[in-house]
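Below is one structure, written out as structure tokens; comments come after it.
One protein chain is absent from this view; the other protein chains keep their places.
Going by the order they are written in, the chains are A and B; count residues from 1 in each one.
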Amino acid sequence: MGNLGRSAWIIIGGGIFFFLLALPLTLSGYWVRLFTNIFLFAILAESVNIIAGYCGYLALGNIMFFGLGAYVEAVLMTKCGLSFFPSLLAAGAGAGIFAVLIGLPILRLKREYFLMGTMVLLILLREITSNISITGGGQGISLPLFPGNAARSNLFFYYLMFVLMNLSIACTFFISRSYLGYAFRAIRFDEDTASVMGINPTPYKTAAWALSAFFTGLAGGVYAYWMTYIEPGDVYHVAPSIKMFLMMVLGGGGTVLGPVAGAFFIEFISEFVWGRFLEIHFLILGLILVLVCIFTPKGFVFLFQGGFRLSKLMAGVKENKV
Amino acid sequence: MKTAILEGRRVTKKFGGLIASKQIDFEIQEGEIFGLIGPNGAGKTTLLNLINGIIPMTSGEIVFCGQRINRLKPYKITRLGIARVFQIARTFEDLTVKENVLVGQLFGKKKSKNISRGMKEAQAILDFVGLGEKRNHRTSEITLADRKRMEIARALTMAPKLLLLDEVMAGLNPREVKDMMEMILTVNKKGITILLIEHVMKAIMGISTRVMVLHDGKRIALGTPKEISENAEVVRVYLGERFSIEWSL
Partner (left out) sequence: MLLGQFIINGLLQGGFYACLAVPFSIVFGIMGMINLAHGTQVILGAYITYAVSLALGIDPFLTFPISMVSLFVLGYLIQKYIINLVAKGGLVITSLLTFGLNLIIINIILLIWKADYRGTNPWYMGMSFELSSVTIPYVRLGIFVIAILLTIVTEIFLRKTETGNAIVATAMNPRAAQLMGMDIGKTYCLTFAISSALGGAVGSLFILANPVSPFSGDNFFVILFVVAILGGVGSIPGALLAGLLLGLVESLSVVVFDIQYQKIILSIFCLLILIFLPNGLMGKRIYG
């Protein structure tokens, strides 16, 4: 992990943790909301990491679970009068269950077809949501307002997202240390080989996608309550999906903290550099994506692990060039 | 009387119009070292893939310890007690040597979920094959011969009854070949039946109990190494005159 020792990293990590814990008490609402947004993306990136980074299944449409969670939350709160936290749990659980069900046919597809399948599912869910009345169709849904003033609201969502982010990190950490992690990585390497090693890929892939969906759905649920208004094009949008992949790849797919680091990095750039240059937003995003794919396909973690060297940047190219 | 641990009956595999395996019959006795030779493209690796369940059979049967396995998924076959070392190394690139072996330990026949115990067992097996010191090396840092040993170690931790080795001596120098032969013999003495594909003639003829020769997907001979080397058709098709003379000396 770079040239610093393990204990040094733990101290740094702890420092960041406490800094973030205390942040809302010292910084203004602007910063609190900014970080809440960063945590949101960190959750998304960390979640997609489980299915894509560890298992190698490129769920490009994973944002569908975000939308699903948001809408489950919204419908339960508005049409069933359920309060926030139970709805939130239902949102996560609903997304997870949906992943298990849809995983039955979809996870069996070859990687390329799985990728396409998730993109199509995203479109399908968006269209269905736009066309049925219980979700308000294309008009969207307004959720009940958070009881409390703006300051309280900021704090509530900040800490909620913070907790969720840490939960997803903890979950990934435990996976990486357990037999699940080894199974996932074996599957990513080559499913046939994994099978010959005695791993039955199906339950593992399904568990990975369900976990990924669960956290993504939770994030969607929180987002819905935070924004108090959602519409299909907003929560089933492809751009955040790509962003979370970018964050995962940039930080390092298949690592515990890589996607989180990627999320912080991209969101900071997002806010301060090209927030000013809105009209080249996509261009920069695309450029970063292209550069990352070429020079650091394995992400920051691998780049800095064992010491940074310029030659590491070219290593990816040497390996993958035709 | 020795029992057959693996039997193949009229094993046939077609890839579209191409018939890779034609009605192959064979049986492997428990405890023996069974060699499989033949020219390139004869269907040796295909046969192993069929045994492992990686590719489906077109017709015929494969029976392992009295149980039909040809319709089973690979992971089930592995758990019954068949382990495989591939011709082109299938090491898990990002894992260390020990972790590679660990994967076999966790999911093979004994299927334990305990990482620390798995690590200990992986360590023991690595010591056995002589890789104990390199356990924390990345797989990209070790030699080819070591990588082959690692794959054998990984196969061994799965507690197999039958071990399938596909050209594990390819690319090794004579010294390494000799070491590998010794290791295979040691493994066999522990009671593990071995099915071995090789092109290094001296090695495979030297340690096999019996040898089967495939040519063009068909079995053309099955017998002891001596019988095989004297088989006129085998000599013509594969061994060449020189070898049979060498062998009989």
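Of note:
Definition applied: a residue touches a chain if its C-beta (ideal position, glycine included) is under 8 Å from a C-beta of that chain, and two chains touch if they have at least 3 such contacts.
Values in this document were obtained by computation on a predicted structure and should not be read as measured data.
Among the chains on display, the ones the left-out chain touches in the entire complex are A. Here the missing chain is touched by one residue of A:Phe35, A:Phe98, A:Phe245 or A:Phe300, and it is A:Phe245. Note that of A:Ile10, A:Leu27, A:Leu101 or A:Ile123, the residue touching the chain absent from this view is A:Ile123.
Contact with the chain not shown here comes from a single listed residue; of A:Leu82, A:Leu115 or A:Leu167, that residue is A:Leu115. In the complete complex, the hidden chain is touched by one of A:Ala90, A:Leu143, A:Ala194 or A:Leu285, namely A:Leu285.
Even with one chain removed from view, chain A keeps its contact list with that chain: residues 52, 56, 58, 60, 105-106, 108-113, 115-117, 119-121, 123-124, 127-128, 131, 238, 242, 245-246, 249, 253, 279-283, 285-290, 292-294, 297, 316-317, 319-322.
Everything that follows uses one rule, which is that only the chains that are shown with their structure count from here on.
Here the spacing of chain A and chain B, counted between their Cα centres, is 43 Å.
Taken together, the chain B residues at the contact with chain A in this complex read 52-54, 73-76, 78-79, 84, 86, 90, 92-95, 99, 102-104, 106-109, 111, 113, 115, 118, 154, 158. On chain A, the positions that touch chain B within their shared complex are 177-179, 182-183, 185-186, 189-190, 192-201, 254.
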